[in-house]
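Please find one structure pasted underneath; my questions will follow.
Only one protein chain is missing from this complex, and each of the others stays in its spot.
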Amino acid sequence: MEKIKVGIAGLGRLGKVHANNIAFKIPNAELTAACSIVPAELEYAKSELGVTDVYTDYREMLEKADIDAVAIVTTSGEHCWQIAAALDAGKHVFSDKPLGVTVEECKLAEAAVERHPELSFFLGFMRRFDPSYAYAKKKIEEGAIGTPYMVKATGIDPEALVEGAIKFAATSGGIFIDMAIHDIDLMRWFLGSDPVEVYAAGATFKHPEFKEAGDDETGVAMYRCENGALGFVHVGRTAAHGYHVETEIIGTEGSLRISPVPEKNLCMIYDKNGAVVECVSGFPERFAESYQLEMQEFIDCVGEGRKPEVTVYDGTKSTQIGFATTEAWKNGGIVKINY
Amino acid sequence: MEKIKVGIAGLGRLGKVHANNIAFKIPNAELTAACSIVPAELEYAKSELGVTDVYTDYREMLEKADIDAVAIVTTSGEHCWQIAAALDAGKHVFSDKPLGVTVEECKLAEAAVERHPELSFFLGFMRRFDPSYAYAKKKIEEGAIGTPYMVKATGIDPEALVEGAIKFAATSGGIFIDMAIHDIDLMRWFLGSDPVEVYAAGATFKHPEFKEAGDDETGVAMYRCENGALGFVHVGRTAAHGYHVETEIIGTEGSLRISPVPEKNLCMIYDKNGAVVECVSGFPERFAESYQLEMQEFIDCVGEGRKPEVTVYDGTKSTQIGFATTEAWKNGGIVKINY
Amino acid sequence: MEKIKVGIAGLGRLGKVHANNIAFKIPNAELTAACSIVPAELEYAKSELGVTDVYTDYREMLEKADIDAVAIVTTSGEHCWQIAAALDAGKHVFSDKPLGVTVEECKLAEAAVERHPELSFFLGFMRRFDPSYAYAKKKIEEGAIGTPYMVKATGIDPEALVEGAIKFAATSGGIFIDMAIHDIDLMRWFLGSDPVEVYAAGATFKHPEFKEAGDDETGVAMYRCENGALGFVHVGRTAAHGYHVETEIIGTEGSLRISPVPEKNLCMIYDKNGAVVECVSGFPERFAESYQLEMQEFIDCVGEGRKPEVTVYDGTKSTQIGFATTEAWKNGGIVKINY
Partner (left out) sequence: MEKIKVGIAGLGRLGKVHANNIAFKIPNAELTAACSIVPAELEYAKSELGVTDVYTDYREMLEKADIDAVAIVTTSGEHCWQIAAALDAGKHVFSDKPLGVTVEECKLAEAAVERHPELSFFLGFMRRFDPSYAYAKKKIEEGAIGTPYMVKATGIDPEALVEGAIKFAATSGGIFIDMAIHDIDLMRWFLGSDPVEVYAAGATFKHPEFKEAGDDETGVAMYRCENGALGFVHVGRTAAHGYHVETEIIGTEGSLRISPVPEKNLCMIYDKNGAVVECVSGFPERFAESYQLEMQEFIDCVGEGRKPEVTVYDGTKSTQIGFATTEAWKNGGIVKINY
């Protein structure tokens, strides 16, 4: 078994998750290089990941490291140029979502991908690899609910983590850019159609700091798709019970619902409160397995010369939809979406 | 115990439900008269309800029958004038929802109610009396979820009954008028604020007959309320699993969800399909108890000289909101709602 | 519609439930007489139930009152002679469970029932009329789980009510006599076979008062039935979350479970504890509908000259099984059950 050699760029919280998966959980992968502008992260690479070939300069890693592929887990604004540089250096690319922070730079990434049909490009919409979401997709493909025509998606961060969100409220791009990208991707994936119109609104009832920063603590958007299907996305930051990600797909013959109770595990307690199911604390807990499965799929795509199901165009479109939603929310009106 | 004497107007499917409750399930009520233009319904009154004092003319019942109150369960277009006539005849009035089919006639009902502050007027938003909804309201009032700021309401009729809906599609007033009135009332009730803007859309993927009749089989609407709260209503007609009424109320400190699984009863089956909960077949099954409880409350209000919590103005507003939603849906735009 | 005239004997907590059902909830019944040795209960009959024909002597009520039937809701030790006296007086009889407190007196009741084949005798195993249990039975009869061969039954009273149980621990007959009779009846009903052997044990970990009174706060029993089927009954008194009655019926093709979460209603709350379903507070809340439905069935049996499904022999057998279980529990051994 030939192992795919991977260099990681970025070793923040999520970078560490990916790095550990590559280093220890993917049989046919090997983590051979790491790049970060944060010295402590490079220390981590050496001491915890056993990676000695480390860089502070991304381009230098591309040039010198013994790698077949890179995993880009840097800040969103760096993704696109790093994608293009890696592809142009002959490396397969895994990039965390979002593809980019402007449509223009997404187009540059698209061009780079198109320049290198011989390479695999993988965009980290990891929810598609969550066993429950993947199962839902499979059931739909098997016809279990007929034709899907509506998606209702909810994603609410835990109140326990709200301080961080408040801190970044002014620079996050707004709640839809910050939080709705996965839901938008799931909506497109399950419906098999792109939204052409969006109406959106927001609310802030608990933490006025969001309003003061030009943001909202809750956002809701309604979408009409090209094929007539409908979408509803609800994102928020103040779930008392934990991290709430729930999705419903409604079809002509039935419907599927993923995770209406974001259970921590299979243990229920009966106590003075009633029958209680404790809930997951955040995305690292909820989607730990998805991160591993998506990386496995990336490595397998590289190894087998396959193209991933998610494309660079999915990345561009979700970004476009995010911006259109933000515009509708800011202006309180309906926005048409052109691709 | 003095029993309140009631005359019923209309003995169709729902009329029979109310009549049986009055006759047999409300200790302090007595069904003493019945009015219907359908001979078989008057036969039913005699043979099943033991009511011998029957009428084909509503005004005649008001004039001659020995009644303290009337229960109006006629077709929607008759409600308002019948309400006014009964009040003017000195009778307490229970009217099934909706209050009326135009805002103008609602105003006539309002005026009649205002003319008779000595009489009880009760509008049949029975969901408010469902033990689960009533419990949710009580929990909210006790502060269990802080300030409620979003309601997500779903009401889907069973596919098993879709033929009837198709038959009446051209004359029902459209899916929002036909189906969303309870959800609109619940939204106002739980949020304690009125919607001032609505965006709506529809979809038809299973039964093109709806589209052909100018209707849709699914409708979704988003509301922004005066106080900044948000509402989402999803109505449909093709639930494979039964009658699906579900409501979520989201607050600053928690959220409540009523009936995500519209269970038929407390019996679950484990079989080759998995762990299966069978679902209720329709509103008569789901809300049987609510119909009884709302009638009990009406009778108690009459007996104790109390005013019901639901007012005639709630009826007018829900009708106005229904029309605004319909306009948004028909025109594909945003509609402002003025009261 | 001819109404069945009923006299009630006993107006304690459960007696009031039955009396109100007869008086106000059963269309074809009428409560025309009441008997109690407690003056306040007769006052209640007059003021709340509108019954003016009241007695302190049971036999006098049988002799003088204008009644077709009696409903016996007195203390368990009075049931059998009151049943016999009523039947011999030509009255149909509803008796609350248990049939009697000794097998000998059960046999006297059996003889009285056999003497009067023209009269209806109804034993109040009301759980059989609970919509969920009745539905389970119907599903089994339809073959949904093949041949049922095991029942696992749990019945735990709420800790909130434990003081009352402690008070009566010395005189209750022990936990199995006090609490297991419904579960024993359900086991026989669902399995269609009688237990021929029982092993039982008890435990007291929270309230030593039970042990001191010769009782236990928890009891478990295992049964082997004539046809080879198995039963497991677990009764207790200290459920933190409320009143927990749960039953599982396992068959060759599937299994049914009734009420693993003894939900108060359909409202779930998401709060800092997680996703919480509040639970019912006790049997009056859990089985309110069952009491009404069983009384309706009794009245209908009388009206239609039908024999109820539950027989006097079911009453005797459940009593015998209760005693055998108690013997096994007391002696820590296996007891054979002969009928």
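Per-chain numbering from 1; labels A, B and C assigned in written order.
One rule holds for everything that comes next: contacts are C-beta pairs under 8 Å (C-beta built on N, C-alpha and C of every residue); 3 or more make two chains touch, one makes a residue touch a chain.
The structure presented is a predicted model; accordingly, all values stated were derived computationally and were not measured.
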Chain not shown, its touching partners among those shown: A, B, C
Option touching the unshown chain, where B:A69, B:C225 or B:C279 are the choices: B:C279
Touching residue (missing chain; options C:V38, C:A111, C:A170 or C:A201): C:A201
Residues of subunit B (touch criterion as defined above) contacting the omitted chain: 239-242, 244, 261-264, 270-279
Touching residues on subunit A - with respect to the absent chain: 1, 20, 23-27, 50, 131-133, 135-136, 139, 144-145, 253-260, 263-272
Residues from subunit C at the interface with the omitted partner, ascending: 146-147, 149-150, 152, 199, 201, 203-206, 218, 220, 222, 224, 228-230, 232, 234, 236, 238-241, 250, 252-255, 257, 260, 333-334
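In this section, only the chains that are shown with their structure count from here on.
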Arrangement of touching chains [line / ring / star / complete / other]: complete
Farthest-lying chain, centroid of Cα atoms versus that of subunit A: C
Cα-centroid distance, subunit A relative to subunit B, in whole angstrom: 42
Between subunit C and subunit A, distance of the C-alpha-averaged centres to the nearest whole Å: 56
Distance between chain centroids, defined by C-alpha means - subunit B, subunit C (Å): 37
Interface hub residues of subunit A, defined as touching at least two other chains: 239-241
